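As structure tokens, the structure follows; a few thoughts come after it.
Every protein chain of the complex appears in place save one, which is left out.
Let's turn to chain A:
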């Protein structure tokens, strides 16, 4: 579906397609530089992201947002699945963690992952306002963004944590 330029320009000031193409950030992220040898992803220049969210809509939207930045994604429906995946040896550069999920919520999952020694960049994503996320941050998040995620918010996350390709 093509949106008329006149309409999208009116509201588009915050959205820059330039952000999609503009690669910033050094080759090594804080995470990668602190990562033990031999424990990075198979292809050094491939960024893998895990989306942990029980909402199908957000899974789809966040996957597409990340794919637009050339980032491969995997999706899990609750915190326990994310923890089990890490137990089985999976590794990710970036984890987008929803807060409210069944079985194991984002706070519990983040805490567990940090206890396991997971040093991925974990970004909490939730509809709660900043004032209500203290517990979530203290569980071990690197960053937090209020939903809905936008291209602009995601770009700022990737730039802040040197995750741009």
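One rule holds in what follows: a residue touches a chain if its C-beta (ideal position, glycine included) is under 8 Å from a C-beta of that chain, and two chains touch if they have at least 3 such contacts; residues count from 1.
We take it that contacts and distances are computed from a predicted model.
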From the list "Histidine-containing phosphotransfer protein", "Tubulin epsilon chain", "Serine/threonine-protein phosphatase 2A 55 kDa regulatory subunit B" or "Nucleolar protein 11", give the UniProt name belonging to the chain omitted from this structure. "Histidine-containing phosphotransfer protein"
Just checking the interface: what residues of chain A touch the absent partner chain? 1-4, 6-8, 11-12, 14-15, 17, 55-58, 60-61, 64-65, 68, 100, 127, 147-148, 150-151
